[in-house]
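Part of the complex only, each chain left as placed.
Each chain gets a letter, A and B, in the order it is written, and its residues are counted from 1.
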Amino acid sequence: MTMMTAEQYEESLRHLNLKIYMFGRRVESAVDDPIIRPSMKAVAETYALAHRPEYEDIMTATSHISGKKINRFTHIHQSIDDLVKKSKMGRLLGRSTGCCFQRCVGMDALNALSIVTFNIDKKYGTDYYKRFQAYLEHAQEKDWTIDGAMTDPKGDRRLPPHKQPDPDHFLRVVEERKDGIVVRGAKAHQTGAVNSHEVIVMPTIAMREEDRDYAVSFALPSDAEGILYIIGRQSCDTRKLEKGLMDRGNLLFGGHEALVVFDNVFVPWDRVFMYKEFEFAGQLVEIFASYHRQSYACKVGVGDVLIGAAQTIAEYNGADKASHIRDKIIEMNHLNETLYCGCIACASEGHREPSGTYAVNTLLANVHKQNVTRFPYELSRLAQDIAGGLMVTLPSEEDLRSPETAQWIEKYYKADPEVPTEHRMHVLRLIENLTLGTAAVGYLTESMHGAGSPQAQRIMIARSLNMQEKQRAAKKLCGIE
Amino acid sequence: MTMMTAEQYEESLRHLNLKIYMFGRRVESAVDDPIIRPSMKAVAETYALAHRPEYEDIMTATSHISGKKINRFTHIHQSIDDLVKKSKMGRLLGRSTGCCFQRCVGMDALNALSIVTFNIDKKYGTDYYKRFQAYLEHAQEKDWTIDGAMTDPKGDRRLPPHKQPDPDHFLRVVEERKDGIVVRGAKAHQTGAVNSHEVIVMPTIAMREEDRDYAVSFALPSDAEGILYIIGRQSCDTRKLEKGLMDRGNLLFGGHEALVVFDNVFVPWDRVFMYKEFEFAGQLVEIFASYHRQSYACKVGVGDVLIGAAQTIAEYNGADKASHIRDKIIEMNHLNETLYCGCIACASEGHREPSGTYAVNTLLANVHKQNVTRFPYELSRLAQDIAGGLMVTLPSEEDLRSPETAQWIEKYYKADPEVPTEHRMHVLRLIENLTLGTAAVGYLTESMHGAGSPQAQRIMIARSLNMQEKQRAAKKLCGIE
């Protein structure tokens, strides 16, 4: 089996023994937990769509190792075309789920490691790349969902890892054994962590020699001894505990983030991909970050959903012909397609790394992500403008169902006489979900901070530029020298 | 008693017999309901601050009827200075509550009626102004909170009231009796409705003769026979049902909106302020709208809270010295003070109406509100940028309290070693509350649609301009005629 179905994926998760906490209590079965389950269903879509013939070209690839057809999420990009298809896959899944489908971090971690392990070996004659290839083959064969874990808690932002008052504020090696290493620390904001079979840990910043104990990368099963998960809460999370489905907005899917604690966890050598080669920490961060900034292609797909919802509510409100509404819909699309241009261009301008893996254009990937920290907010503002105030004053689904209030809800929230009141409520709840609710977590705040905060992109933009070329051009034209 | 205390206000509400529904069930006591109570507490601040000597100048005024000191919320503006102080009162209360304190709609309705009833009388020799003065005197004496109810459900947006498939989609007179009238319909998005002693109903759009049965304005006790309320739900509303307080973000205050249904309600003549004088419907709407657009001064105060929270989390994160953070804080303030300029300028440029009431400058009030539909969204975006991703991945307060998880939360969410982890969590929850949670309903979506949607302001801006003067100036300078 190289490509699981959605059902097989769900089943496979049941075999894991994850230690998960939420609201201060242990979660027995993440798969069945009403708050977590929609996020699992979003990941499951990455399996389901790969079996749909119309998406085969986008959702699957041919493994350069085994030659078998595999889910693109486990693929190492072999060409520009692969990079472009990755962006299209992100948009497709964003549109299909209306939320974060979580599986891109693992793909990005695999691709980044396929470059950096090769480079380390070249310098030090180590065998990380071989280890990694073995791991990768397995990952493709098993069709794993992998959590690519980078962000440390970071403690006091003004200090490097080795100077932190609490040395665990960056994940580190605490013991070296014959058969492997023991690590301690945590990774924060881990998207989709409890829906993953595996976790790949990477350092979070460039490091100097003093930080060498922090320069470590490795892979583990997600239920390895000593790993525990604490689920972060989201705006409107507990609506998933309510009886009706309507007030969730998105009835089918969601996302989640978790704090992942590594409490003295053992890693065998064959799963260690970087060990104290501190000068490669920065490279791994940068390459992973560029891939992952490209991955925000998904927000274009979520934008599609928001635009679709805005157009629908405009029609239901009977306002879709108003020139200002039409113009706002165009503006939403314009911004969304501008984002699309970013994720396509950074792929189209990609290049081959020494290991054979194709990497995206660093400058353009950062430019893309920088726009992602801006445009979804404006899209949300426009969607709220189009939706009307009812989006935030609408009574609950229970009011619609209650014999005491149903008549008033039905009567007074009817707009276009051809459209059932319930439909109007449904789409308003979806816009609420995307702009204020659980999905806003992914569409807005995660767009801001995921794959690095905006300032991180600005620093990379500054470093990726060829300013000399621009200054030469300017000076020549105005007659200097 | 002309000025109630906060305690007297709360007590006075207990004497009302409101018919309120929420989640499909009747609410027994709004004052004690955990979801509604914070909104009552926000209104109560308008009473509490009026007794604080340092705010006397802003929060109180001298009645032009009784000569007594009254709460400014029941005052008819007698000067430019009154108008300016109204804006300052809005900012003060916004900063004090961090949410919508709901009481300005009643103040704006009173002031608008003080102008329009006078004007109707002048044309028709009616005695609305006398009726209104009597009502006003009582309102000042009782220190009422009044719901100024304007927005009808509106049904099919493409049709005027009298052509609606459901004739009740705009509130209307269904029967004229000797002693009064009977009305039917509803008012949507009614801010603070269930915290009010009274409701003043006004038409929602300019009308033509065919709509005369809809051109009606009147006042009623909020618990009059036939009135019922259905509470709208808000993002994160049910966090108020949870045990801990932290996850609410704002531990003290909130807002609410309701659908108010008038199911064949009787209004005695002495409380009717407009009755089929359809050509004054537009005037009442415009004057009320201008006052109410000024009232969005409150969002400057909420902006103060958001800025204060952003600065605080920057310090707690140890990032407040970074130049990009400082610059973002400046930008937040710049935008917030630009809003402040709007609400001050429209007051400062006000004028006296024939009835003696001072009105704000229509053009500038609309310009102010238009900016309110934009800047809070950018302020929110910047606050989320400064806050960091933890704002949406933070575990629940219960995780902080649970013996199984507390150690990890304490350890890994510590940033500046001098700042308790709990403080950092508190302020992150406040930013979540303001940008995604219950307060975002008021700070964002209500800023968009309250007192009229952005397009309504643009239409008024276009109508308030003197384009001829501008064209004359241009033509003269370039030599045309």
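Assume contacts are C-beta pairs under 8 Å (C-beta built on N, C-alpha and C of every residue); 3 or more make two chains touch, one makes a residue touch a chain.
Quantities reported herein were computed from a predicted structural model and do not represent experimental measurements.
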Homomeric complex, total chain copies (2 given): 4
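Assume only the chains that are shown with their structure count from here on.
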Centroid distance [mean C-alpha coordinates] between subunit B and subunit A, Å: 38
Residues on subunit A engaged by subunit B in the complex (per definition of touch): 21-26, 151, 153-158, 165-166, 168-169, 186, 188-189, 228, 230-236, 238-239, 247, 257-259, 261, 317-319, 322, 324, 373-374, 377-378, 380-381, 384-385, 388-396, 398-402, 404-405, 408-409, 411-417, 432, 436-437, 440-441, 444-446, 448-450, 453-455, 458
